[in-house]
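Following: one structure in structure tokens, then a few remarks.
Every protein chain except one is present and positioned as in the full complex.
Per-chain residue numbering starts at 1, and chain names A and B are given in the order in which the chains are listed.
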Amino acid sequence: MKIKTTENYKIELLFSAVSFFSLLALFLIFLTLAKESFHSIKEIGLIKMITSSEWYPTDEENPAFGMLPLITASLYVTFLSLLISIPIGTLSAVYISEFAKPKAKLFLKSFIEIISAVPSVVFGFWGIVFLVPIIQKLFDLPTGYCILTSSIVLGIMAVPIITSLCEDALNMVPSSLREASYALGAEKHTTIIRIIIPAASSGIFTAIILGAGRIIGETMVVLMLSGGSAVIPESLTDPARPITSAIASEMGETVVGSLHYSSLFTLGLILFVITVILSVLAQYISSKYSLKLGKGR
Amino acid sequence: MLTLNIKEELNKTEEKTKIKVKDLNFYYGPKQTLKNISMDIYEKKVTAIIGPSGCGKSTFIRLFNRMDEFVLESKSEGEIIIDGKNILEKDTDLIDLRRRVGMVFQKPNPFPKTIMENIAYGLKVNGWKDNFQIETRVIDSLKKSALWEEVKYRLKENAYGLSGGQQQRLCIARCIAVRPEIILFDEPCASLDPISTAKIEELIMDLKKDYTIVIVTHNMQQAARISDYTAFFLMGEMIEYGLTKNIFENPKDKRTEDYITGRFG
Partner (left out) sequence: MKKVLFNHAIKSIFFLNILLVILIVGFIFIKGYKIISLKFLFTMPYNSMTEGGIFPALVGTFLLTSLSIIFALPPGVITAIYLNEYVKNKHLINIIKISINTLAGVPSVVFGLFGFSVFVKFFGFGVSLLSGAFTLSIVILPIFISATIEALSAVPYSLREASMALGATKLYTIRHTVLPAAFSSIMTAIILSTGRAAGETAPILFTAAVFFQKNLPDSLFSPVMALPYHIYALMTEGTHPEKQVAIAYGSALVLIITVLFLISLAVFLREKRRRYVNFKH
């Protein structure tokens, strides 16, 4: 007689196989990017691509695949947007977590979540119709499409993301710490600066890393607003072509299988590796952190 | 000495053993929560397990239908023999076991389905298909659990609309619908008001004629009112077991006496 059990191992096996789909997808993405970029890496060499600064992929006689201008542009834009979104994002989170009344808190958290879903193409569109002319006039530029414009818009876009991640971090701070500080007669601002923010610091740091990952991988805003010039930018008001923007705009014009095509996948691979490292790093920090505060699962 | 006394006393009555527990030990992680328990539970009697919280009484009866399956890092030793079969053995058919050993939980836990569907659930689990048969059994179970008069026009309504006491009787009806041989009650009245409690107690006394009943309770009056046999547990050990009358009127162990007279908080 076959024994009936409550567990069905065949089903469990099937389910577990399906559950590894996310991991499999990550591997497949990596493999695909690696396979497609192999051609250019072999022909030119990864180090040479990353370190040389001439990006003329469509030049018929002498194409050049130096990615330095694109990488520099990405780093500039990411850094500048973080400069905008970190202070606004963290302080907004402090407001929601420490100042807002409980009912308002729920509403504000939902509100932040909702606005963080506004599609990036809408931000890009707003940048074109609103900010580009202003920046052009303000700095008396030939064009308003530049690093500054896309950084501002990207910064605004990242604020709700950073806010909600930071708010989670502040929420993890046990209220006993707050109470202890208040019980000693500390005022609110002292408690926040001396107790809460230090206690949440690694959570806030995680939020910033995750935010950086999002910003560096964001495509539509930089595609629509950076101006597209593939030279190493010298000032904030120079047009530039960040990695994502290069991939998005050039995939349409390239020949499948060409060196250019392959080099765009190399850009994708670089982006993929950066974001995976940032994401895993953030999760590592946050798991250590939640253990420390005793709220880990 | 003590065990001798119990045996003597029990031999006087001519009961049929339904569940035989032999040298039962249970470990949760490194902690031993049941220590060397041996007892016989008799057919068509109500056996109450009493003791302060944390004494292992819930853990104990949950082994009878092997709900320990879901407790991670747990280990059991010894034997629980039901109808000649040690159910702690690995090859136990848990599905069949749970059909024969039903359970009513501390907090009423009806499914978010209609009253009808709630009671039909166990039948469908057992492969019942015929709607007429199912309906007949549902009505029968509701009558036996003294709920029929209150819900007969609301069978298609969601069970969450019932009061707490009604929900608990619904859970009893759901349990007896599959005609188990043994029903385990894990503090069934813990979350109920006195009137609902009285109804459930009445129902348990009534069910005794068809089922072997084991009830865990921290309410000593309840144990005294409804049970035939009582076992007193303390810190994972069974201190004393015997006829309820004897346990309450003439406890042999000092600790039992202390607990029953309320000296243990």
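Everything that follows uses one rule, which is that contacts are C-beta pairs under 8 Å (C-beta built on N, C-alpha and C of every residue); 3 or more make two chains touch, one makes a residue touch a chain.
Source: prediction; values computed, not measured.
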| item | value |
| --- | --- |
| Selected residue (touches chain absent from view) among A:Ser40, A:Thr72 or A:Ser92 | A:Ser92 |
| Contact residue for the chain not shown (choose from A:Leu46, A:Ala64 or A:Ile115) | A:Ile115 |
| Contact footprint on chain B, counting only the chain that is left out | 65, 67, 69-70, 72, 94-99, 102-103, 105, 107, 109-113, 121-122, 124-126, 171, 174-175, 178 |
| Missing-chain contacts mapped onto chain A | 4-8, 11-12, 15-16, 18-23, 25-26, 28-29, 32-33, 35-36, 87-89, 91-92, 94-96, 99, 106, 110-111, 113-115, 117-126, 128-130, 156, 159-160, 163, 187-189, 193, 210, 213-214, 216-220, 223-224, 244, 247-248, 251-252, 256, 264-265, 268, 271-272, 275-276, 278-280, 283 |
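Assume only the chains that are shown with their structure count from here on.
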| item | value |
| --- | --- |
| Chain A and chain B: spacing of chain centres that average the CA atoms, whole Å | 56 |
